[in-house]
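Note sheet for the following structure.
What follows is part of the complex, with its chains left where they were.
Chain naming follows the written order as A and B, and within any one chain the residues start at number 1.
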């Protein structure tokens, strides 16, 4: 894969080799970062953050990544301020931004918007989340967190909990894990089960898949939790009944393996009790922090920066 | 003209020599930029972007310009966040910002606000647009785009299309063109004709002026389009009738000269069909990009930076 000038739109565009390469380079980047040797990699370069919907974490993470590379950021992070409010198309906004900057991160509520952006940009575009569709940098930092912990991904038992029907991060992560020799366990209310084609995609690759509506997480290496959103339920009482069934707390992790880690793309609301923060299993804050070296790596690779 | 410490408030404050000087220096700046020789011109200097009304393009352009000069930016870009919401006057906000920074860009919906700001600032103020009044940096980048294309401005036939009554960029551009030996053609619905005093201003300088409500753009070197805003029409049906008459598309540019260029201050909505983007005539995205070297030049000049 030629990285320079490449757009990062969907994790589905990545082969296993390419994912592994990003993870390896991210590890090197984290090492450089700890030795304060990154501050001139993208000196004088400009990142445009085009956030057509708010996302504190993703935006701040990309900003921090770019600045730790010695670069600058410009952009906006709320739609009312963008020219879209004046009726401008995303394509036009991207074209203009590509005239101002060296790399673009776009987040937009519409599926396919990042692909559209990449077709209208003279500089590399990184998808920061397009609606319910893709969020590839989240998936890469998820994988990086797993690999950093276990030194491998193959052979792991990965359990995903929560809203598996609408959860964007879950879909992207599952797409990526198709490339690895893992065992998957999906835990959700019936109403929010994993889409059938995702299950089939895994099974076609020979991956062992279990599904359950019970929170059985004992035989897992990775427990990946997501938020269950109230607005997904037509009946609020049904939501109330369901949500408590998937709360991770001290009692629900009884009996999990010592080495098991608990992840979450954050923000969490009630699905992980803060008492878990102090356990040996919690990795969600480290996971968020891992976004920095992973995004630094992606920004550098697509900009043709050698490191 | 002494540039250092000068405020850039209105294009009317510029003589022809001064405009020509900015254009010449902008060309030098663009050349420096292409050789990556601008990154320390304003090192450690701070630009305050005081945007009392949102303007993605102008703000991002100034931010990119400042950062390509090696400087920093601070500021705000939406009125609810500014202290104005607490009842502070613009004069006070500017005074305080001038204590924090080395140069100020202000955009405010009220006519005359930029002048007021300059009277209360201890550092140079650049007008980023004050209501329906002036937007001098837009005009300078417009002129820069024209001169870059034709190597001259004198002798050109410039056709301005759209809302000529309320269009701020059109008024500023026309003010500037009074200094050149051009032929002007104004095309608009009757309701949105160019103000009479602007026409008179041009004729007093001996400039040949044509007006029309028909989209006759065949004998033009520059076709400068602007948006027709629905809210200008008391009768929505009248708007619907009028707007389509001024759409630039493949059929309406039939017969225009090969060398003719189409410009637009952007954002566009429907007034230029995207099919035009792929023609040899489209210059509006390049025009937006030209804002960078022009604004870098102005920031440097008023800050007393030699280049």
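The rule is simple: a contact is a pair of C-beta atoms (placed from the backbone, for glycine too) under 8 Å apart; a residue touches a chain by one contact, two chains touch by 3 or more.
Please read all numbers here as calculations on a predicted model, not as lab measurements.
A.B. asks: Given 2 chains in view, how many copies does the entire assembly contain?
C.D. replies: Copies present in the complete complex number 3.
Note that in this section only the chains that are shown with their structure count from here on.
A.B. asks: When the centre of a chain is set as the mean of its C-alpha atoms, what distance in Å lies between subunit A and subunit B?
C.D. replies: So the centre of subunit A lies 40 Å away from the centre of subunit B.
A.B. asks: If we count contacts the way the header does, which residues on subunit A are in touch with subunit B in the complex?
C.D. replies: 43-44, 46, 48, 72, 74-76, 80-83, 85-88, 91-93, 95-97, 99-101
A.B. asks: Which part of subunit B faces subunit A closely enough to touch in the complex?
C.D. replies: Contacts found on subunit B: 36, 39, 54, 56-57, 60-61, 63-64, 67-68, 70, 77-78, 266-269, 274, 285-286, 288-289, 292.
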